[in-house]
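Take this structure first; my questions come after.
In this view, the complex is presented without one of its protein chains, the others remaining in place.
Chain IDs A and B follow the sequence of writing; residue 1 opens each chain.
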Amino acid sequence: MAERIAERLRALEDREAIRDLIARYGPLADSGDAAGVAALFAPDAVYAVGGMGEAKGRAAIAALIDGPVHRALMAQGCAHVLTSPAIDLHGDLAKARCHSVVFAREGEGWRAVRVSANLWELARSAQGWWVTRRDNRLLDGSEAAQALLDSRNP
Amino acid sequence: MAERIAERLRALEDREAIRDLIARYGPLADSGDAAGVAALFAPDAVYAVGGMGEAKGRAAIAALIDGPVHRALMAQGCAHVLTSPAIDLHGDLAKARCHSVVFAREGEGWRAVRVSANLWELARSAQGWWVTRRDNRLLDGSEAAQALLDSRNP
Partner (left out) sequence: MAERIAERLRALEDREAIRDLIARYGPLADSGDAAGVAALFAPDAVYAVGGMGEAKGRAAIAALIDGPVHRALMAQGCAHVLTSPAIDLHGDLAKARCHSVVFAREGEGWRAVRVSANLWELARSAQGWWVTRRDNRLLDGSEAAQALLDSRNP
């Protein structure tokens, strides 16, 4: 019984840790915390940003946050809004799927300038869960973007 | 003590299962997985979509996703964004309230074409939690839509 309870507890903790990790992305990005964003990822992780190429490794991921595109967006006024993910746990690996919306200040309001599908691949490390790959693609009608959200894909 | 712990664990698992179920709706809808969307619902469930009538049963719910309105929206580029729900557990039944926003691609950005209140009624089945009824109503000033979000309603 105690063993079974420890196992159920761990499944809940894993899901909580993964949700927490993804919930941190937006606040870290919008406060310009490049090192904090990079630390969500494994050292050799890949972050493929729809329409903007692929960042490989923590230094490249941090450079996205410290770079001119993101800095200009922060100065304009922006929000990286992510939804609560659908998480599939497989032992020490996991996949999570969610939407992200980037709002940018425009006139008296904000405009959704990026609306994307996101597939996160995660792994349990000695320091807890981290992201090994994040694919982000614009939901502009592209089937490749829709496929990221498709749980029928292996 | 062990019994009390099992009970607390189960309450957390119930809430996690319900949140997970609702988190799956958006990715399933935006990847066009009609059978996956239908499987979130009980066989005789009702899904009342604000301004678009009522779908009763899994085949009718799947037809919403396979139908021309949803398929055209997917081709245009869309995202069904749902917020993390406020969940009220009552034994083997539950209610959950959240917002949903449908973004559609327009010009160089995306526009919020539907912003709705959602009330989910759920039940524990032999296969886990499923939705027995979902009411969705546009937040266009209508008091009926506001009432869906009102936890003072029984």
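Rule of thumb we're sticking to: a residue touches a chain if its C-beta (ideal position, glycine included) is under 8 Å from a C-beta of that chain, and two chains touch if they have at least 3 such contacts.
Everything quoted here is computed from the prediction, not taken from an experiment.
Remark: the omitted chain is touched by one listed residue; of B:Leu12, B:Ala35, B:Ala75 or B:Leu93 this is B:Leu12. In the full complex, chain B contacts the hidden chain through residues 1-2, 5, 8-9, 12, 15, 83-87, 97-99, 101, 111-113, 115-117, 138-142, 146-147, 149-152. Touch with the hidden chain on the side of chain A covers residues 2, 5-6, 9, 12-13, 16, 19-20, 23-24, 26-28, 30-33, 36, 74-84, 103, 105, 108-112.
By our rule, only the chains that are shown with their structure count from here on.
Rounded to whole angstrom units, the spacing between the C-alpha centres of chain A and chain B is 23.
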